[in-house]
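Heads up: the structure comes next, in structure tokens.
Just one protein chain is left out here, and the rest sit where they should.
Let's turn to chain A:
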Amino acid sequence: MRKVEIITRPFKLDEVKAALTELGIQGMTVTDVRGFGRQRGHKEVYRGAEYQVDFVPKVKIEVVIADEMVAEIVEAVTNAARTNQIGDGKIFVSPVDEVVRIRTGETGDEAI
């Protein structure tokens, strides 16, 4: 099993969700987050004084999937979230040791 964390632009959330749903993903967790990558954040100006705002708003979408779906999902998400502008975000894939569905006690792929 793998966890896929997608950090992307807030306005891309709906498209990423649709792409994931289309591939049969049934659940996901979404968090509003702030952060920056290599391009840093943006400038704000108050009465002529400039402030560098490093942390820009992003959303983080987390899904846990079966190993064999990774390539498919990464490609679908990349296509859905891409704007070709700086700040499109990142996808992190990491191994998951165990998944338990609390209601039934099921474990592993059954519980995803």
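To be clear about the criterion, a residue touches a chain if its C-beta (ideal position, glycine included) is under 8 Å from a C-beta of that chain, and two chains touch if they have at least 3 such contacts; residues count from 1.
We adopt the following convention: contacts and distances are computed from a predicted model.
Student: Look at the options "Aspartate carbamoyltransferase", "TolB-like translocation protein", "Ammonium transporter" or "Extracellular solute-binding protein family 5" and return the one that UniProt uses as the protein name of the missing chain.
Tutor: "Ammonium transporter"
Student: Return the single residue from A:Val45, A:Ile86 or A:Ile102 that touches the missing chain.
Tutor: Once the missing chain is taken into account, the touching residue is A:Val45.
Student: Since one chain isn't shown, list which residues of chain A touch it in the complete complex.
Tutor: Output for chain A: 44-52.
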